[in-house]
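The other protein chains are all here in position, but one chain of the complex has been omitted.
For chain A:
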Amino acid sequence: MSDLITADLIDLDLTGADRHEATAKLAALLAAAGRVTDVDGFLADVRAREEQMPTGIEGGIGIPHARSTHVTAPSLAFGRAAAGIDFGSEDGPADLVFLIAAPEGGGSEHMTILASLARKLVHADFKTALREAPDAEAVAALIKQNLPG
């Protein structure tokens, strides 16, 4: 099983006029790594989820995500957006954006890893460490060491 995240799936200077543009940029990283086969199809799935209920969480976090047939391996793309991007949270824009891509019908092993990632996101110290990490390698290492397996 390949790693959930690698350094080339991280954009520490993420920008975007809105959440869709930011999400599209992260999705392009997934596509470049061969983890998403059809970017437009995948983005449509993410957008459908986002329309149900915005994924922004208080504390500056956006988690666009989808289970999609266009995903080959469970993956995480991460972006840090200094300017903040609105993900529909009431307390303001998100500066930490996690794009979670899960294959449709993914095994429960994969889902367990994603679940433990989601659990980490509510820990203040994890968020602080992500904000302070110096580079993409450090972020990838930080996320990996906080996941099981």
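General remarks:
Simple rule for what comes next: a contact is a pair of C-beta atoms (placed from the backbone, for glycine too) under 8 Å apart; a residue touches a chain by one contact, two chains touch by 3 or more; residues count from 1.
Everything below uses one rule, namely that contacts and distances are computed from a predicted model.
One chain of the assembly is not displayed; among "Biotin/lipoyl-binding protein", "Fructose-specific PTS transporter subunit EIIC", "Glutamyl-tRNA(Gln) amidotransferase subunit A" or "Rubrerythrin rubredoxin-like domain-containing protein", its UniProt protein name is "Fructose-specific PTS transporter subunit EIIC". Contact with the undisplayed chain is limited, among A:I5, A:L43 or A:A66, to A:A66.
Considering the full assembly, A:A118 is the residue among A:A7, A:A32, A:A82 or A:A118 that touches the omitted chain.
Listed here are the chain A residues that touch the chain not shown: 47-49, 51-53, 55, 57-58, 63, 65-67, 89-91, 98, 100, 102, 106, 108, 111-112, 114-116, 118-123.
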